[in-house]
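All protein chains but one are shown at their positions in the complex.
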Amino acid sequence: MFDVCSYLWLIPALPLLGCIATAALGPRWLRGQSHWPCILGAVGACVLSVLTLIAVPQGAVNADGAPVPYLCSYYEWFRAGDVDVSFALRADGLTAVMLVTVTFIGSLIVIYSVGYMHGDPGYPRYFAVVSLFLFSMTGLVLANNFIVLYAFWEGVGLCSYLLIGYWFSRPSAAAAARKAFLVTRLGDIGLFLGILVLWTETNSLDFDVVLGQAHTLSAEILTIACLLLFAGAVGKSAQFPLHVWLPDAMEGPSPVSALIHAATMVTAGVYLVARCMPLFGQAPDAQLVVAVIGGFTALLAALIALTQTDLKRVLAYSTISQLGYMFLALGSGVEHHRLAALAATAAIFHLVTHAFFKALLFLGAGSVMHAMGDVIDMRRFGGLRKLLPVTHWTFLCGAAALAGFPVIFSGFWSKDEILAVTWEASRGGPHAVIYFVLLVTALGTAGLTAFYTFRAYFMTFWGEQRLPEEAGHHPHDAAPVMGVPLMILAAGAVLAGIVLGPTGLFGGFLEHYWSRSELPTRLQAAEAGGHALNVPLMLISAAVALGGIGLAYVLYVRTPALVGTAARMLGGLYGWSRNKFYLDELFEALFVRPFAGLARLCKTLDQYLVDGLVDLIGQVPAFVGYVMRPFQNGLVQFYALLMALGVAGFLLATMLR
Amino acid sequence: MSPVNLESYLLVGAALFVLGMVGFLTRRNMILIFLSAEMMLQGVALNLVAFARYHGDLGGQVLTLFIVTVAACEAAVALALILMLYRRRKSLDVSLWQELREPNLEPVVDDEPLPAPPPPPELPHLPVAGPKPEEQPHETSHV
Amino acid sequence: MALFLDLTDPTRGETLLTFVRAHWPIWAIVGLGFVGLYTLLPAPRRSAPIWGGLLTAAAILLAGVWLMPRDGAWPESVLFYAFSLLAVAGGILMLSQKNPVHAALAFALVVLSTCGLFLLLAAPFLMAATIIIYAGAIVVTFLFVIMLAQQAGLTSADARAREPFLASLTGFVLLGTLWIVIDRTYNVAPLLRQLDQVAQAASWGEVEQVWGTAPAKGNDKTLPALEPLRRAFPGGPVDVLEPAWSRKDLPALKRSAQALLDYHQEHGHRRGTIAVPGHDAAKRPELPAENVAGLGRSLFTHHLVAVELAGVLLLVATIGAIVIAAGRRGEGLR
Partner (left out) sequence: MTEAHAQLLVGIWPFLVPEMILAGVACIVFLGGTVRADRHLWAGVSLLGYVAALVALHLGPATTTPADPALAHAALLPVLFDPLTKLLQALGFLTGILFVLLSWNEVDDRQAADWHACLLILVAGIGLTAAANDLVVLFLALEMVSIPTYVMLYVPRENAAAQEAALKYFLLSVFSSALVVFGFSYLYGIAGQTNLTLILEALNAPETSARDIPLLATVALITIVAGLGFRLKAAPFHFYAPDVFQGGPTVMAALLAWVHKATGFVALLRVLGFVMPPHVQPREFIGVALSEQTPIVFWFLAVITMTWGNALALVQDNLKRLLAYSTVAHAGYMLITLATAPYLRHEAGAVDGVEALLYYLIAYGAMTVGAFAMLAYLSTPERPVDTIDDLAGLSRSHPALALTMAIFLFSLIGVPLTAGFTGKFLIFFGAMSVEADHAYLFWMLAFIGVVNAAIGGWYYLRLIAVMYLRQPLQPLAPRPNLPGLATLIVCVALTLGLGVPPGSTWLLRHVKGAAGAAETARELARR
């Protein structure tokens, strides 16, 4: 086995090379073959990531018996006094897991894109930017200090901007790209300031140093720093109130939605908080904020998803909701370091499984779109299960995983871990009640998730077959280049949970790294040893999930049959029975209305209040510019007047001090 | 020691400076604007010479001398520049030069009309032999 | 500057109100001038701005009274008042004349009166140079241009001032502040008055009326007037004042105040002199009598570099003016 450092730099470098090659050769020479550099880069990075994953546990161990991360310093960026920023990469358990997830899913999506983007005029551009994204994302994960992390953080934001606006000729795409950029940039301000605060307090930017000094910082500073860092995560991971950009980001190509806005980039915030767990673990107030925002976002996004008719938007809101889950987990790691480790592990576990099934769902949605002639409104098609068998089955796997279908599917296991962590948090500590409320919310959200997921599934694939005109006469299922990645992802979505979850493979691998001494030491050690499966909680969550699925089934599949039976039995009341609407209405009144009303309320609030607020923040500078414009009226004497006023004002003000 | 105190000279200097500044801001004739700037420099020169006297140091006079020199340089450039600008717009009004400004702003124009000019003096009745002097067209308010 | 309020010494903090109130005569005079100037500035109007003229004249007069030294009018004082009246009046004329030719001539008047002031200030060479360069060259050339351009008569632009209100308001604030700065820096009369009151004080209460309550023991608060006194009497026996004050020793304090007054008498400070930190006023050098030679020596030794620079500048300006006016131009540069 080679030394890890000898190939670690290649993981970002290969996609970068791919990007350069595609950009340089693509438009002129490669054209339709522009995907090759990108695929090679992604697959190469994936192989190396797997190597890293294998190598990491075999590394040296420290006194506590925990593996020491590989730190590979390649290049000193700049040194200004005691600030020393170098291009050091870091390989430890967290990094390795993230790397494998990013590069594996990235590779599959790149391959899928070959079919999906076929014939698009911007083909080379697409692959160049996707390569650039992989470079930035792997760099972000590998960074060993905050500034390098920040650099790549901006890099992924840029790629996201370019890819959302990929079909720039559509005004909606341009607007969405702009919105995404502005809104995430708001969060980035917080991140940058958080880094500044940490630097002024610890005089270092290295993860090891900063996190190792966490216990020396005062509680206020720690809380402020954590909240600022979390602001960056809120922006990037689309949490309330900065979540508004993500649904609009669906203007980009579907594989992009799958890769960036579901599986990888949006999880950067989760990664950041997990990476800084030693800080957060000692700032319970900050963690409470994280948990509350996470739980609230999860519920809010799920409620909004209930009424969406755009398939990709349903998935986008579900992404926001699932990210909320992850933050809920991260915020629950209070009280003792064992729980902090568990929390981070649960969040990352859910991140991994979510990456699989959400990428799968988006690619499935893309496949549907592909077949339907780019129509994505679920009201305009239906009953596609015969027509698109591959898409249907793989989508079903993804939906079941997202809904948390018990035992088999991965989402069940990872979601359960999150619930377990929150349960633990609600058993003691100052904010136990809040955590208990959050637990209940999370359970409710799980039911909603199951419902809207299967609503989308049933509306798309069940019922009688309906096709929009745009689909043409013979819509075809995914070609092998698209189908195979779907199947691989489906396998992952099914198996990842049961293989890694209950067996403790994942937990064992990752917790190992968390139990290192850098985690909160001033907190009491946990009384409990290894983490046992919380069977009652599992049962409840399974019941909730099944309930949601069942309700969706009844409402969107069973009802016609129900109505038919009733009509036959009550022969004379045919006319009445023809109006199956009554039943619909009844169901609506009983079940759907309350939720739908809530959902509509949330949506309205979201659209007008939060969205408006965020838009307002974006508009403020432009408005200020608008107000200041008349000063620039072209009259040289007016300019001189303003100068003179400036002098007089400054002079008077200095006198008055 | 002069019976007139430094304070008085400084005040006159400051007054000239401020008057020059106000002139710079209000007069619209390019030449007068430039002369107003020169008046500001006169105020500065007065300050410097007064301080030089007060401190018994020639440095202030030297600086004044150079200020006068530079003013002469600027006057040369100003003269050439203003002549060329006059050639284009046929006016010394600085407000005619406001094409460069923020887009979608209206130009600033004089709205208030000038009061009616005093009636032209009675022309002496000329004998028929001489050409009748042409009426001067009245300047209308512009830009 | 509320943001920085806690940065500042609370004893020195001033609000706009107290700042204006403390110097109300100055603000009143400048305010008169402001109103007068505003009405005098060219504007489309029917009658001559007589009121503006009166107000401005009153402001100038009041300023003159304010500046008038207490100890009699010397010939030099008379000349100073004459020249500065001419200078300021010329400046106001230049601002208010609608006819640009008259305005330029008013500027010539300003230059000539300034030159007179230069002469009073022992700068004959500068006087000659300024007359030759400004009045002789610049003003005449510009008059030439104006007359060339004004063949059609007065233009509407000359009859209008740009932003007269804001401009004169700016001038008002600026001049008021500058005057206060000058007054605070160079006017020792208030300090002398304070010292006199202290020297004549019959009880400690009278001292406290002037300088406020003395600190309790161990308090490190200093005499409020100490800093201005130090500035005003460099080298003078200022430091004896403070111990006496903090001990509340009235006789000693009166003695010290009297000593300072005597020092002031002896060193011939008049109202409005002094305040050069680090320079003993008594030993201040006088300007050399031979102005031209002295200037020449200074220019060609210490300031030789500057002379060379000025030469280069003149060259560039000359060539620049030729290039601009003669024009070897095209549309080359974007």
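So that you can tell them apart, the chains are marked A, B and C in the order they are listed, and the count of residues begins at 1 in each.
Everything that follows uses one rule, which is that a residue touches a chain if its C-beta (ideal position, glycine included) is under 8 Å from a C-beta of that chain, and two chains touch if they have at least 3 such contacts.
Predicted model, so just to flag it, every value in this text is computed and none were measured.
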item	value
Chains in view touching the one left out	A, B, C
Absent-chain contact - pick from C:79, C:192 or C:313	C:313
Which of A:17, A:193 or A:369 contacts the chain that the document leaves out	A:193
Footprint left on subunit C by the chain that the document does not show	1, 3-4, 6-8, 177-178, 181, 184-185, 227, 230-231, 234, 275-279, 297, 301-306, 309-310, 312-313, 315-317, 319-320, 323-324, 327-334
Touch list for subunit A against the chain that is not drawn	23, 27, 75-83, 125, 147-148, 150-151, 154, 158, 161-162, 165-166, 168-169, 174, 177, 181-182, 185-186, 188-189, 192-193, 196-197, 199-200, 621-622, 624-626, 628-629, 631-632, 634, 636, 638-640, 642-643, 645-647, 650-651, 653-655, 657
Chain not shown, touching residues in subunit B	10, 13, 17, 20-21, 24, 30, 33-34, 37, 40-41, 43-44, 47-48, 51-52, 54-57, 59-60, 62-63, 66-67, 70, 73-74, 77-78, 81, 84-85, 88, 94, 97-103
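One rule holds in what follows: only the chains that are shown with their structure count from here on.
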item	value
Centre distance in Å when subunit A and subunit C are each reduced to the mean of their C-alpha atoms	67
Centre-to-centre distance between subunit C and subunit B (centres being mean Cα positions), rounded to whole Å	22
Sites on subunit B at which at least two other chains make contact	21, 25-26, 28, 94-95
Subunit C residues counted as touching two or more neighbouring chains	162-163, 166-167, 170-171, 174, 178
Subunit B partner contacts - residues on subunit C that touch it in the complex	37, 41-42, 44-46, 63, 67, 69, 71, 74, 76-77, 80, 84, 87-88, 91-92, 94-95, 100, 103-104, 107, 110-111, 114, 117-118, 120-123, 125-126, 129-130, 133-134, 137-139, 141-142, 145-146, 149-150, 152-164, 166-168, 170-171, 174-175, 178-179, 182-183, 186-187, 268, 270-273, 276, 279, 284-288, 291, 294-295, 298-299, 303, 306, 310, 313-314, 316-318, 320-322, 324-325, 327
Subunit A-facing residues of subunit C, complex	1, 4, 8, 12-16, 19, 162-163, 166-167, 170-171, 173-174, 177-178, 180-181
Subunit A residues within the subunit B interface of the complex	629-630, 632-638, 640-641, 644
